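All protein chains but one are shown in place.
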Amino acid sequence: MEELKWKYELSTKKDKSIKSFFMQWEWLLVVILILIITFNSSISGNFFTVNTFLTAPMSFMDKAFMVLPMTFILLLGMIDISVGSIVALSAVMMGLAFQSGAPMWLAIVTSLFTGVICGFLNGLLNTKFSELPPMILTFATQTIFRGFSYVLLENNSISGFPTWYTNLGWGSVAGIPIIMLVFIVVAILFTAVLHKTVFGREIYAIGFNKRTSIISGVKVNRNIIIVFTLMGLMAAVTSLFLTSRMSSVRADIGMGYELEVIAMVVLGGVNTSGGIGRILGPIISVFIIGFLRYGLGIANVSSQTITLIIGVLLIVSVLVTRIKIKNKKI
Amino acid sequence: MSENILKKNRYKNLTKNMNVKEIGLLVFMIIAMIYIQMKNPQFLTGTNITDLLKNTSLLGMLSVGMMLVMLTGGIDLSIGAVLALSGMSAARFVSIYPDLPVVFSLLLGMMIGIVTGLILGLLVSKGRINPTIASLGMMNVHRGLTYVVGNNAWISAHQMTPAFKSLSTGSLFGLNNLILFSITTFAIFYYFLQYAKTGRNIYAVGSNYEATSITGIATNRTIVTAYVLNGLIAGLAGVLWVSKYASAQGDTGVGYEMSVIAACVLGGVSVRGGVGKISSLILGVLMLGILNNALPLLNISTFWEDFITGFIILVAILLNLYIQKRQKKDALKRRAI
Amino acid sequence: MEDYVLQLEGVSKIFPGVKALDNVNFKLKAGEIHALMGENGAGKSTFIKVMTGVHQPEEGKIYLDGKEVSFKNTNDSKKAGIAAIYQHSTSYPDLSVTENIFLGHEYTAGKINYLNWKKMNSEANQLLEKIGANFDARRIMGELSVAQQQIVEIAKALSQNARIIIMDEPTASLTINESEELYKIAEDLRDQGKSIIFISHRFEDMYRLASKVSVLRDSKYIGTWDVDKISNHDLIVAMVGREINTLFPKKELVIGDTVLKVNNLSRTGYFKNINFEVKAGEIVALTGLVGAGRTEIVETIYGLEKHDEGSIELMGETFIPKSPSHALENGIGLLSENRHEGGLITELEIYKSITLTNLRKMTNRFWINSQEEFEVAKTFGERVNVKANSIFDKVSNLSGGNQQKVVLAKILTSFLRVIILDEPTKGVDVGAKAAMYEIMGELAEKGYGVILVSSEMPEVLGMSDRIIVIKEGKVSAELNTKNTSQEEILQYAMSES
Partner (left out) sequence: MKKTLYFLAATAVLLAGCTNSGSEGETGSTDDVKSFGFVYKNTGNPFGEKLMEGFINSIEEQGYTAITKAPDSPTAEQQINMIQELVAQGVDGIAISANDPDALQPALNAARDQGIQIISIDSAVNTESRNTHIQQADPVGIGRVLAESALDMADGAGEIAILSATSTATNQNTWIEEMQNVMDSDEKYADLKIVKIAYGDDLRDKSTSETEALLQSYPDLKVIVAPSTVALAAAAKVVTDKGIGDNVKVTGLGLPSEMAEYIESDVTPYMYLWNPIDMGYLAGYTLAEMADGNISGELGDTFDAGDLGTKEVTEAMDGGTEVLLGEPFKFDAENIDQWKDIF
């Protein structure tokens, strides 16, 4: 009887010497980023200038907004391949609102609202019909959202937005592009939400084990809907910056964005099966792929070669994480 | 003993119910066909049906390969790029060596398909990379290679030999070669999946991955086999594609993987693995083929096409799910408590 | 020497950093049922994997019929006539029964070796009939009950002409009468001259079936005894390595008011007109056969599924559970039947697992207050006595019993009135079982109403105040624990037809 009464004590001190594996992965990404910048500078004299670091991000930051919620979705163990179409539909709705005489701010709200509705719809489908894989459901909505954009705008384009709107995508404050500033704010928010709030913790829990999360009282469906809605919202934000940069709206914009965004998230060390990864990695990946494209472009490397290189980079990086995880397990 | 018979009978009812899925799709298709026929009487004519089958045959072949991959629980987004790579290579080959028998270009396309399938299969099985990501990466690689092989140019009809072009235009027993190719593919893989050990092992791997090592199935080899066969079919289809349209472009088949996956999903192939039949798959492929054929015939504005296609896919998969749920509920009600 | 079909001498299996089997000896006669016992992590699973060729031992020798053998893979052991039936189902849910039986050693015909389904189907049906199963071999595996799946696994072993059959906890998910069926099959096999290694946590299994018992502890071989010559107490000591005096610390408590009352609760296809109540400080056992609807009843009370008719009263007020979170908010907690699918996220650290349910209470407005979270985790982790170094240890590194304690700690972070424990000791070793019973007793003492869902008669009789017997979705009896017996419970639980 005495033996049963022993008590174990649980330490609450973190063992600082064990560096988490994922931290290492992010350091690796930073090293790759530096490597790419050094390399780009070496092959093109035009690369290593202040201008590059200020204007180049303009060219690739728009997708970065979608990388943040897509990280959440992959952490949930789900996927959303309809985001490119949401970009198009929110842009089209914005354009139509503007065309019908609404003030620009209202048009912007329309776009954001459209994104939210699309995202919410995706979330609703994925919770109501959770038997079906998200890949299939969002594949269907992808076609529907894109199709609806065509139905609405046909082959027309809408342009003539006010200058201040165009400036969103092209302007700078104190030398730093506006798009970059907005991204920094949004990224900090998403990071804080994922790593410092209950909501973020629950995303990991759902990603690892959905049923356990439900039984533990986590409002799984609500969280999934929120995440997909955020995804829609950020797709709308992307559409705003994209249309601002293009100062024109068409039904065919944002084609293929979903795969680029997913590739960035995966390169950032987020596992597609859910639960594994942090948000910093995908953020660094945005810059890795962005600077790689920009730098190679400046060096006159053909775009299909760049695509090929990014494909190989994606596979090699995932292969390396896998090998490391495998070693870790034994 | 009588109880035994009773139970077996009950089971027979159950199998009948399981086909409800297919019957549902069939009914859906028939209704759609009647509607189309009413709108445009040219729909159910010999020529149009031949056109429809010809245009759907490559989709059919590709979806068989995709089904093999999906049965293992995988997916292949690179299939469109493989199509382009093998087609471009074969066309280039034909234009450089017009005197060699056409079989060589077919073999070349299949070889390329096998190699791409092997790489992807190894990445997925040995490399343990998620198939979506692995095939996404390979899609980029193959697409890039296609431009390299094609030297940024197209290969046009006049650069191809008549024998090469007749691969897809010729016919046997009154049936167009393409249709024959796809029927043969369906037949071979029906046999393969039903009566060959490797075929059954593909189902087993997708049904319970963990158990395969205990059962003594060479898991990785089975997965690689599925991807290689998929690559082989895609490589073959690539050559036929180029032969059919008598032109090879760098951007051949961009996004075609989505049509192929849609056909599989409509045909009841589970993305989770282990579930899928050739018979249902044929229905799914035909459904998509009818859709592609009928939209222009119905004189529907081109701007509505995507929307309608997406909507029908969504309705079909939700209907499928509803039928399954309904069946389960009925079964529960029948349970005597 | 010649008597033994199988003999292991000094077998060791070493994984990087761990010795999973340490100098293990084992002898098996033809026509013998030999129980292999030991706590979780004692090395039983590795033992099976070495026997079936999944792993290759680093040291030691294996003799089959007196001849030394070495299995390089599962096919080698199959050919030698060894088959294993695993604890976690290794079946293929999407494939037919026939296919599950013959996968890996199919019958083929013709020059091109096509699969001969006709022959396989008829042979599969013959095999099933031989062991008294009454379902068709063409059925899809996933549609069968757990017990039927076990029978398929046995048929599979027979189809491979196995002489030595290893059964790894085959009764873990079975009810009493299903177990009884399995026992009969096992005895039939024994009488046909097959040898069976029977691995189980249940003493009833061993006493009922085996003639010999061998014990493993901490990867080491402890000893082999004749079953009728070793006492329960000595066996526990052998397995645990220390004395455990009272397994069931049931105390007499003052029973309080009714906390939960279920009136005519029904769910189509699962259960009908269920009535019972639980009082504060009371442990009510829900027992019956697996599949009788017990888990479905408690999951409905917990809000995981919706009921069609009837009502639930909580503290005298009507309560319609909308979701688990709603149930938790109202004071109902559930320890799920399968901790891997419903209790734990093994990839997470201990503290994250414990605080998952009530993390919202440990925040400053938006942000998680880590210090508070750590404190809560420590408090509750220590309260259930989780054996670990720190709250930052991964749950996956804990033993089954300790994992179960983490689940319990998580549930206790909520303010509860009713705790539902669904098979809390399933797959848990003897030491951890005792600890679970201890905690269960404490919970009742603190005034919780406890619902214990269990198929294990000793714990039902040892821990509960009242017993509700469920049969085919209906309450067949409500018994006072003091005035009943195992036989009476079984009588009410078993089907009359």
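Labels for the chains are A, B and C, by order of writing; each one numbers its residues from 1.
Rule of thumb we're sticking to: contacts are C-beta pairs under 8 Å (C-beta built on N, C-alpha and C of every residue); 3 or more make two chains touch, one makes a residue touch a chain.
Treat the numbers as computed from the prediction; the structure is a model and nothing was measured.
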Where the missing chain makes contact, among the chains that are shown: A, B
Among A:L28, A:A102, A:M135 or A:A192, residue touching the chain not depicted: A:L28
Sole contact to the chain not displayed, among A:G169, A:G232 or A:P282: A:G169
Touch list for chain A against the chain that is not drawn: 24, 28, 31-32, 35-36, 39, 43-47, 49, 51-52, 55-56, 58-60, 154-155, 157, 159, 166, 169-170, 242, 245-248, 250-256, 293-294, 296-307, 309, 312-313, 316-317, 320, 323-324, 327
Residues of chain B in contact with the chain not shown: 40, 42, 45, 47-48, 51, 55, 143, 147, 150, 152-154, 156-159, 169, 241, 245-247, 249-252, 254, 256, 292-293, 296-297, 299, 302-303
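Here is the rule we go by: only the chains that are shown with their structure count from here on.
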Topology of the chain contact graph, where touching chains are joined (line, ring, star, complete, other): complete
Chain pair with more C-beta contacts, A-B versus B-C: A-B
Overlap residues in chain C, where contacts from two or more other chains coincide: none
Of all residues in chain A, those that touch chain C in their complex: 1, 3-4, 7-15, 192, 196-198, 201-202, 204-205, 208-209, 211-219, 275-276, 330
In the complex with chain A, residue positions of chain B that touch it: 75, 77, 123, 127-130, 132-134, 136-141, 143-145, 147-148, 250, 258, 261-262, 265, 271-272, 301, 303-311, 313-314, 317-318, 321, 324
List of chain C residues in touch with chain B within their complex: 52, 54, 73-75, 78, 84, 86, 89-95, 99, 103-104, 106, 108, 113-115, 117, 134-136, 138-139, 143, 268-272, 293, 472-474
